[in-house]
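Note that one protein chain of the assembly has been removed; the remaining protein chains are unaltered in position.
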Amino acid sequence: MQTEIKFAGFGGQGILLSAKLLAYAAMKQGFQVAWIPSYGPEMRGGTAYCTVVISDKLIGSPIIKSPTHLVAMNRPSLEKFDDTIKPGGIVFINASLIPVRSQRKDVVELVVPVNDIAIEAGSVRAANIVALAAFAAKSKLVDLDLLKKCVKEEFAAKAKIIPLNMDAFDRGVAAAQA
Amino acid sequence: MLPDISGIIIIAGNYGSGKSETAVNLAAVSRKSGKSVKITDLDLVNPYFRSREAKKPLEDLGVEVVLPGRKYMHADLPILTPAVADMIKNPADVTILDAGGDAAGVTVLAALEDVLEKSHVKLLQVINPLRPNTCDVQGCLKIKAQIEATAKLPVTGLISNANLLDETTPQIIYDGYNLVTRVSEATGLNIEFITASTRLLPQLATERIFCPILPIDRFLALPWTRN
Amino acid sequence: MGKAFSKPEALTDNYTHYCPGCTHGIVHRLVAEAIDELGIRENTVGIAPVGCAVMIYDYINCDFQEAAHGRAPAMATGIKRVRPDLMVFTYQGDGDLASIGMGEIIHAANRGEKITVIFINNAIYGMTGGQMAPTTMPGQRATTAPAGRDTAQTGMPIRMANLMSEIVTPGYVTRQAVLKPQMVNKCKKAIKKAFQYQMDNTCFSFVEVVSTCPTNWGMTPINALKWAEETLLPYYELGDYKTPEDA
Partner (left out) sequence: MAKVLMKGNEAIGEAAIRAGCLNYFAYPITPQSEVAEYLSKRLPEVGGVFLQGESEVAVGYMLFGASGAGERVMTTSSSPGISLMSEAISYIAGAECPAVFVNIMRGGPGLGGILPSQGDYFQATKGGGHGDYHLLVLAPDGVQEAVEMTMQAFGLAEKYRNPVMVMGDGMIGQMMEPVEFPDDLKTEPTNKDDWASNGMSTRKSKKKNLVKSLFLDPAELNQHNLNLKAKYEQMKKEDVQYELYNADGDYQILIASYGTMSRVCRTAIDMLKAEGIEAAMFRPKTLFPFPEKQVHDAALKETCKCVISIEMSMGQMVEDVQRCVMGKKPVEFYGECGGEIPSPEKIMEIVKELIG
């Protein structure tokens, strides 16, 4: 069984980090993983994309044309990749920045105003952690406690912002479960 | 009639005029006539087809070949061995200095000025009219002037080495002789000899030529043309 | 009583291949004497250049590596960085150092590599047969400048010591010559000092040596010395251009 998650947004929204943390947690859980940067014409235009592949067997092609899930942090990302998601996949929408919704009927929409939640938690910069937590809670791809631990470890060198990110994480989980 | 020259002989000329082949054959012919012969390869500017490549056959004939140490034979180094000055100071019956091409090739002679000026030296200009820069009298005179200016020595005689390698015909040799004759008239210099490959000698109307003829055996031929 | 003139231990018994009147042999000897006097022979690695001195390793008795044309300072950097305990020197000519290797020498100096560079400036390419060098004098003939160096086309000769002295990183930069006995003595002192700076881990050092090439200049050895003194020295002024104490 192989799952692919595309993370997409503006440069600076922390997309690559969210993806890395998910991959890291999955790896710790014993899965094969690959973190594949957007490495093609799609990387142009100040936007950042990357794909995490989680699998129970050796991962083959790093070329993922049609991912299982999408985490869209801004409108161009949703519009660009909405069509490519496999039927039954999750389309995560950052409602703080995306006023529209998926055009698809065969996907599961998860709409969370992550920027607003991050601001409530103390800083808009934690929006990527809110999104990661919300997506993880909904998709159940990895153990949430383990993922939260990975987030904490990531910020180990910046102890001051750990409480903020832990709070953002919890708020994200809550938003997905609401 | 074979050339019969003695003393210290410097062979010069423009690039590709056939200096080295001429020098090597002159050494061989002189040695065969019973003279003691020394030859040095002073071509420091051209790494291929130098008279040093004929070292072995010349030594087999009893010619003394003066060169930098064996390990430097193929070095890309302009080595003027001190043995050259010794050779000039203690010459054989025939002592041949094979210089490099053009003015650049005789630059090294200027570095030997102090030993050369104490000796009586013949500086012979080899002319092949089939080379682009020496196809007329004017071209030959220009090269002569350049050689003299750089070597700081006067040219004392002329050699016609008219050839188109394997495509040489008797006519080419006659034409070359005519050109060098005109250079001789213009300069007052003697034609020391002309060359002709041993292959062409039997076909040559030697009565048309009023100077010695040096028969040329290819010592420095390309590997695939040897024998 | 010791011998008045003996062969340095760092000099091999081989006869050099250099032409009569060439000053490479003198500078080799000075380098060998400096190495002996400092007692560093067994810790020294030399970099042989591409140029007439390519076979310097036949004459100086220490470890050597052979560089490609111009790259000696980069090789010296590689050695010195991984083995700071070794004494590393390059011995380069003007085509090597001032033309094809200009990038490498400037950057090695600028990084302050603790190496010693001996730079032989004889105003011509020797090895390849007398072509124009960056240091060839205006009007000086070369096989690639048959009418003499035309500065309108090729610029003025590069004064390496002057140029190197402009580098802000501390270093020792000097220009010496070996045209007369007293110059040879001074040059020896400079070479020794350059090695001493390396031993003390003080700085990069650069010793330019104004030298002769009678064969390619087309001069007798005596005339070559005279020409160098009259023509080269007024343009390539001797002396220290920079010392680490200046910094």
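The chains carry the letters A, B and C, assigned in the order they are written, with residues numbered from 1 in each.
Here, contacts are C-beta pairs under 8 Å (C-beta built on N, C-alpha and C of every residue); 3 or more make two chains touch, one makes a residue touch a chain.
Everything numeric here is computed off the predicted structure, so don't read it as measured data.
Within the full complex, the chain left out of the display is in contact with A, B, C. The chain omitted from view is touched by exactly one of B:Lys32, B:His74 or B:Arg182, namely B:His74.
When the full complex is taken into account, the listed residue touching the unshown chain is C:Val45, out of C:Val45, C:Met137, C:Met160 or C:Leu225. Against the chain not shown here, subunit B presents residues 71-75. Summarising the interface, subunit C meets the missing chain with residues 41-45, 47-48, 54, 57, 61-68, 71, 74-83, 85-86, 103-104, 107, 111.
For subunit A, the residues touching the absent chain in the complete assembly are 20, 23-24, 27, 32-37, 39-41, 58-63, 65.
By our rule, only the chains that are shown with their structure count from here on.
With centres taken as mean Cα positions, subunit B sits 85 Å from subunit A. Averaged C-alpha coordinates give centres for subunit A and subunit C that are 62 Å from one another. If each chain is reduced to the centroid of its CA atoms, subunit B and subunit C end up 38 Å from each other.
The touching residues of subunit B, when paired with subunit C in their complex, are 44-45, 68-69, 72, 75-82, 85, 103-104, 107-114, 150, 152. Interface residues of subunit C facing subunit B in the complex, by the touch rule stated above, are 17-21, 52, 54-55, 126-130, 143, 146, 214-224.
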